[in-house]
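A protein chain is absent from this complex, but the other protein chains hold their places.
Read from first to last, the chains carry the letters A, B, C and D; within each, the first residue is number 1.
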Amino acid sequence: MKLKFALLGLALIHVLVLGAGFLAPYDPAEQNRDFPFAPPMALHLVDTQGHFHLRPFAYAQIYHPESSAAVPYEIDRSRMIPVHFFVKLAAEGGMGQSGEWRLFGVAPPHRLFLLGTDDFGRDQFSRLLYGGRVSLFAGLLATALSLALGLVLGGLAGFYASLPDHLIMGASELFMALPWIYLLFAVRAFLPLHLGAQESFFLLVGLIGLTGWARPSRLVRGVVLSARHRDYVLAARGFGASDFYLLRRHILPEALGVLLTQAALLIPQYILAEVTLSFLGLGVSEPAPSWGNMLADMQKLYVLESYWWMFAAGVALIPVFLLYHLLADALQQSP
Amino acid sequence: MNSDPAEKFSQDDALLRVRGLCKAYARRGNWAWSHSRVESLRGVDLEIPAGESLALIGASGSGKSSLARCLACLEKPDCGEIWFAGRKLALEDVSANPRGRPKIQMVFQDPGLSLNPRLTATEIVTEPLLITGWGAGADRAERAAELLKLVGLGADAGGRLPSQFSGGQRRRLSIARALAAEPILLILDEALAGLDLATQAQIANLLLDLQAERGLTYLWILHDLRLVARLASRVAVMDEGRIVETAPTAQLLRDPQSPPGRLLKESILTTPLWIS
Amino acid sequence: MLSRPPALGAQSEDLLVTTGEAGRVGGRLVASWHSEPKTANPAIALDVVSKELITLLDADLIHINLATQRTEPALAKSWAVSDGGRRYVLELRQGLRFSDGQPFDADDVVFSFNLYLDPKVDSPQRDLLMVGGKPIKVLKLGPYRVEFDFAQPYAAAERIFDGVAILPRHLLEQDYENGKINQAWAISSAPGSIAGLGPFRLKQYVPGQQVVLERNPNYWKVDAARHRLPYLDEIVFLIVPTEDAEVIRFEAGDLDLLEKVGADNYALLEREGGAHGYRLFNLGPGMEYDFLFFNLNDLSAKHLPEIVRKQEWFRRREFRQAVSLAIDREAIVRLVYRGNATPIWTQVTPGNKMWVDEAIPHPARSLEKALELLRLGGFTRRADGTLTDSQGAPVEFSILTNPSNAQRSKMATLIQRDLSQLGMRVNLVSMEFQALMARAFDSYDYEATLLGLVSGDADPNPEINVWTSTGGTHVWALAEVHPLPPWQTELDSLMQSQTALLDFAARKAAYDRVQQIVAEEDPVICLVSPNVLAATKAGLEGLEPSVMRNYLLWNADRLYWR
Amino acid sequence: MMRFVLSRLTHSLMVLFGVSLLTFAFLKLAPGDYFEQMRMNPQISPGEVAALRAAYGLDRSLPVTYLLWVKSVLRGNLGFSFAFNSPVWPLLKVRAANTLLLTLTALLGSWLLAVPWGVWAAARHGGWLDRVSSLVTASLLAIPDVLIALALLALALRTGWFPAGGMHSLAAESLGAAARWRDLVWHLALPVLALIAGLLPVQIWHVRSALLEVLDAPFIRAARGHGIPPGRLLFRHVLPVAANPLISLFGVSIGTLLSGSLLIEVVMSWPGIGPLLLQAILERDVYVVVAAVLCSTAFLVTGNLLADVLLHVVDPRIRAM
Partner (left out) sequence: MDSLLHVQNLTVRYGADGQRPKSALCDVDFELAGDEALGLLGESGSGKTTLALALLGLLPPGGSVERGAIWFRGTNLVAAGPRVLRKIQGAEISLVHQEPALALNPVMRVADQVIEVLRAHQHLTGQQARAKSLELLAEVGFAPESGITDAFPHQLSGGQRQRVVIAQAIACRPALIVADEPTTALDTAAQREILVLLRDLHHRMKLALILISHDPAVLAAAVQRILVMYAGRIVEDGPAAQLLQNPSHPYTRGLLRCGLPVIPGSAQARRFDCVPGEPPDLAALSPGCAFASRCPERMEVCGVCAPAETRLAQAQRVWCFKYE
C-alpha cells in the first residue's frame, strides 16, 4: 500500500520530468532579456468583469526597469493572454528546436511564466521540468554507483575478513577523511575543455557516486559479517558452493535492506551535492538547468529577499525526498 | 548413484570411521585481547556401518553440532582422520571441488535459519544441483519437482518462499534439498526439534520411509530420548567433546553406563510428576 | 607647504597641513574585510587586504591623491628633478616620528628602498622599482635629503613612490640582517613591535574575527585648525567572509560602511536605504573592467592540436571584431549590473579621467555587421544557422570563467546566447580561479577566457606588461608569436616610448593610439566597466570617495563622525 | 583494553599517513599554486613569481616535498602558511577552538532534539503525526545548508532578535564575564540553529528506525507484559538497546566536527576554521589545507575509537565477543 503509493508517486514525478520536452512551454535556455526576475503569472478563468472563459488566460505583466521596487512588474488587467493547448514551439535564437509540439503556450510576443523567470528572463517552469531530469537521474545514478561500489567492496571485506577487510576498511576510512574538494579540483584539471551536456552529466554522476561508497560499504560489511555464518550459507557450502556463488546468491542480497535505506538517505544528499559542485564549477554547466544550480541561485541574499519563486526547485525536492523516505520505510518493513 | 565407489565397498566395513577428531574454535570479536580457544572436540572416535541409524546424544555444548559440521565437511577439523566409504578425506580441501565431495549431507537444526528467505522452494532445492553443475536448467527444474513431491510437498510448493510454509513443510523442504545432493550418509542435526508432536511424527515417518527406500545411513542428533528410542538402533553419548559411551539403543536406555548417559536418562519425562 | 605650528610638537616638526573643513575628533569606525590580513609587512604583502592594512599603518614619500588621481607631497615635502628626468632629489619632512615615538630620517628611506630591492628578500615590490631593467639607486645626501637615480628617464617617476611604505630601520634592521625579514611583522605579532608613519597603528588582532587599529599619536598631518589627524580614535575591521553577510551586518548596524558592494546588493540597500538613512555612493565607472580574450599564444611547444586548429579563427581580426560586435554590452550592463556599469570598447575606463580617449567609437551591437565581417573572414552559415569556417568545420569554442565571480559567470551566459545568434556554439567551462590562472598562464590549454583587470593606478606605465608582447601579463599571447602582427609591433613601441616621454600631451597621444589599436584589433574584447558602489551610515563625514582602491578609506585620516 | 586501543591507534596512524599522502598527491595534481594569483598583477614579473616559488619550495617534486613535510611534522611543525607567512598550527589552533565550540554545541543540541523527536515519531509510527514529522524532515533535507544560514541571517535582521553573524559584539571587551557569556551564547544561536537544521533530518531518521526495530523486539513485549509503564519502558529498555547504531553515527559525526560547518561559518562570519580553510583551498595554501585535513582525520579516527569504546561500555554482547 505504502510501497505502491511511493512507487507511483516517484514514477509520476519521473514521468513529468522526462516529459519536459512536451510539458515545458519554452526551451530552458531561452532568454527573455526584457523580463528579468518576472514574478509567476497566475492563470485565470474569470475576468475582471466576472465573465467566465473556458480557455484559461493570464494577464500581461509590464516591466518598469527604472522602478526601484523589489519586483518592478505591474499586472495589466486590460490585456488578457489566452493559453493555447498543443502549440508548436516558435523558432528562437540558435538553440530552440522550432516546430516541436508543446502541451501549452501563448501566442508570441506574449510570454507565459507560470513560475516566473530568473535573472536572464528564462522561464522557471520550463527550467524546473528540464532541470529535474538532470537532478533526479544524477541522484539516482550516483546513488546506484555508490551503492554498487559499497556492495562489492563491503561484501568482499565482510566475506574474506583478515587482509582484504583491513585494506578495504582502511581505504573507506581514508575516503571518509579525504578532502573531496581537492580531488574534484584535480579531476577537473585532467578533463578536456569540451564537455558536452551528456559527458558533464556522467562526470557529475561519477564524481558524486565515487565519493560516497565508504559509508554503505561499512554497513554492507557489517551485514555480510553476520550473514556469512548463517546456516543457509553453511548449507550451500556443504554442497560445495564457491565463494563467488555464496556472495552472489546468499550474502549480498542480505544487504539489500541496508542499501535501500542508504539509498533513501543518499539520493537527497546527492541531488543537493550539485549545489556545492556548481560552486566549484563542476556542476551542470550553463545554460542547462538542474535543480542544484537553480537552488544555488537562491543562495544569494538579493534573490532570497526579493524573488521567492526562485525556490521552486527546493519545493519540488520536498515531495521527492518524502517519497524516497516513504519508499525506504516501506521496503524496510517488508523484508 | 550406481557408479559411486561407495557402493563397492563391503558392508561389514564401516561407512564412516572417525579417529581422534579434534576441533577448537577461536572466540574473538573486535577485541584483540579477548582471544580464547574453546575446545569443542577432543578426540572423537566413531564408526557408523552403512545403513545404520546412529543417534548422537548429549547435553547442549557437548560438541554434537561441531562433530556434525566436521563430518559434513562444513568445517575443517584440527586433527584426526575421517574415512568415508573406504576413502580417507583430505581435510585440507573439504570446501574445494564440489563434484568430488563425499556424499555426506546435513539437515540443519532450524530450517528458519538454513533456508534463504529470499529464494523459492524450487530455487532452494535446485541449489545443490546448480552448484555441482548437474544437468541443464530444465532437467534441474524437473528434478526439483520430483524431490519436492518425494518429501510430500504439493505441486504448487515450488514457487513459494520459505516464509509461506509451515514449520513441518520447511523441514520437508530442507530434507529435499539435502537429498538433491544424493547423499549416502545424512546427518540430521536436531531435525525434529521445535515441531508439534503431530508434525514431528510426520517428518519422522518421512525420514524412516526414505531410509527404507534408499538405504540411507542416518546420523541423528537428538536431545529427546523418547525419539531416540524410536528412531535409532544405536546410541553414542557425547560429553565434553568426547564420545563416552556407545551402545544399542535398548541397552543404553535400560542401563546407561556413563554418568552423562545416566543423567540424560533421568531427564526423560516418563513418570508424570503430577498425576501420581 | 612648509609650516611650523608652535602649538604642536616640541621641536621642529615638519607637519603637513591639510585643507578642507575641520572635523570632530573621536569615535570609532567599523568596517569589514572578506578575509584576514595576512601580514603587516609591506615587503611581503601580496593580498589586497594586507595591502589595505598597510596603507593605514604606513606612509609613502610621494602620494597619489585618489580623488584627483595626481601626485602630491607626503613624507617628502618637495623634490627636484634633474639629468633629463633621471635624477630625483627628495627633501624629507623633519622631526617626524614613527608611531612608536622613534624619529624618522633619510636612513629609514634608504633602508626601506634597499630592502625592497634586495633580490634575497623576494619582495613583490621589487619589479616596480626596476626602471629600464635596472634597480633604482638610492643615495643619502643628508639627514633629510635622499637622491634617487633612474637608469633612464621615466615618465611616471613620481608615481613610483606612491605605495612604497617607509619602514622603521630601528625595528627591522636586525631581522633584515639575520635574513628573517620575511617572518617579521606577521599579523599575529605583538602590536608594539610594529610601527609606521601611517595615520593608525595596530592595536589588536583577534584571529578570524577582527583587527583593531588605533590613532597614531605621532601622525604628521594636521587640519586647518591645527588639530593633529586622524580624527577617528579607532578603526575596527571585522572579518566577514561574504558580501551578503557584509550587507546583512551593515543593515543590522554592525558595520559603518561598505567599501564596495555589488550591484544587486546595492539595489537592495537602495530600496531600504531611505528608512535607515544610509548614504549610498554610486561613483560611476571605476578602474576595473571585464574582458574576453582568445588564446593567441604560440602553441608550437605544447601539444594542443584542437586549439591550434581554432587559432586559425581567433587570429582573424574579422572574427574577433565580429564577436565584439555581437556581444550585447547593454544587456550586460542592465542584467548583470542593474545599469550600474558602462560599456567599453577599449581598455581605459571612463573612470580614468586623465587618460581616457573620448574619440574611441562606440559601435552599437549589430548582428548584420558581425555576419558581414565573418563572411569577409571566410566563414559561412549553414542552412540550420551553424557558422562554419572555410574548411566547413562548425565554429565551436569554450569560454573559461571562474564560478566565484558571479557577475562574470552571468556575463558568460549572456555572451553564450549572443554568439549563438551568429551560429557559434559556445561552451562555458567554469573553473575555480587558481585552475583558470594555471591554464591561462602556464599550460595555455584554453580557447577563450573571461577575466577582469584592475589598474592599480590611473597612469599607463604599470600597464606596460599587459600591452607589450614580452610583458608578463600579456594574457592573450604569453608565448610570443613570430612574426608579431604589425599592430603588436606598434603597441610594443608605443608602450616603450611613452615611458620615457616626459611631456603629458605627447604621452597622452601615444596612449590614445594604444587604445585605438586595442579597440580596432580586439586582442582583448573589452566589455564593461562596473561602477564603484559603496555605502556608509549617515553621519560619517570627510569622505572623498575614489574609484580606485581604497574607495572610501584612502583618506581615512580625514574621516570623522558628525 | 590496552591492546585494543594500541592496535586501533596503529591503525589510526596508518590512516593519518594515508590521508596525508593522498592529500599531498591531490594538491600536486590540482592545477595552480599559491603564487599563481600574482600572475594577474601587471606589476610583478614572471621571474619574480618563479623566484618566490623556489623560495617556498614549490618547485620541488611531490616525493621531496612530502618527505620534507613529514620530517617537519615529526619535529612537531605542521607546516607553513604561504599566505600568513607563519607556521600553520597557531593559525589553526585558535580557529579550531571556535569551530569546536560551534559544532559541539550543534551536535549536542541536534542529538537532544533528534532523540525525543525520533522517539516520538517512532511511537506514533504510521500515524499522521509521524507523517507530519516526515514532511518537516524532508523539507529540511530539501534546503541546502547555506540557504538555511542565509535565511536565518535575514530573519535575524528583520526581527533583531539575534545578532547578524560574528562571534562577539564589539562591546564584548568591556563587558563582565557573565555578560560576555551571554553575548557569546547570543551569537552562537543562529549558526548552531543552521547546523542543527542540517544535521537533524538524518539523525531523526536513524533514531526513528533504530527505535522501530527495538520496539518490535520480543523482550519489549515481555516488558510490557510485566506492566512496566511506557516512560520507563522507553528509557530503561528501548533506548539502551537502540543505542548501538546511534553510537556509531555519533562517532562518525565527531569526524565531521571540524569540516562540517565550513560553509555556514563563511556565511555567518563565524571565526572558525571554515573561512580560513575555504580561502586556503581556493588559494592553494597547501600546508594549511593539509594540516586542517589531518586534524579532521584525527577527529574522525578519534570518533570511531570513541564509538567503539562506548559500544563496549554500553553493550555487554559486544564485550563478550
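Descriptive notes on the structure:
Keep this in mind: a contact is a pair of C-beta atoms (placed from the backbone, for glycine too) under 8 Å apart; a residue touches a chain by one contact, two chains touch by 3 or more.
This is a predicted model, so every value here is computed, not measured.
Within the entire complex, contacts from the absent chain reach the displayed chains B, D. Only one of D:Lys71, D:Arg182 or D:Arg317 touches the absent chain when the whole complex is considered: D:Arg317. Set against the missing chain, the residues D:Val136, D:Leu155, D:Ala217 or D:Leu306 yield one that touches it, D:Ala217.
Of the options B:Ala72, B:Leu186 or B:Leu227, the residue whose C-beta touches the omitted chain is B:Leu227. Against the chain not displayed here, chain D makes contact via residues 217-219, 221-229, 232, 236-237, 240-241, 314-317, 320.
Taking the complete complex into account, residues 53, 59-60, 166-169, 194, 196-202, 204-205, 208-209, 211, 223-227, 229-233, 248-250, 253-254, 263-264, 267-270, 272-275 of chain B touch the chain not shown.
Note that in this section only the chains that are shown with their structure count from here on.
Set side by side, the interfaces C-D and A-B show unequal numbers of C-beta pairs in contact, with more at C-D. In this assembly, B is the chain whose CA centroid lies farthest from the centroid of chain D. Averaged C-alpha coordinates give centres for chain A and chain C that are 42 Å from one another.
In chain B, there is no position where the chain touches two or more neighbouring chains simultaneously. The set of chain A residues that touch two or more partner chains comprises 185, 189, 301, 305.
The touching residues of chain C, when paired with chain D in their complex, are 30, 35-36, 38-39, 41, 44, 46-47, 119, 122, 124, 126-128, 182-183, 186-188, 206-210, 236, 238-242, 244-245, 248-249, 251-252, 254, 404, 432-439, 441-443, 451, 453, 456, 462-466, 471-473. On the chain B side of its complex with chain A, the touching residues are 69, 72-74, 95-99, 101, 105-106, 108-110, 113-119, 127-128, 131-132, 177, 181.
The touching residues of chain A, counted against chain C in their complex, run 29, 31, 33, 36, 65, 68-70, 93-95, 119-120, 185, 188-189, 193-196, 278-281, 285-287, 300-302, 305-306.
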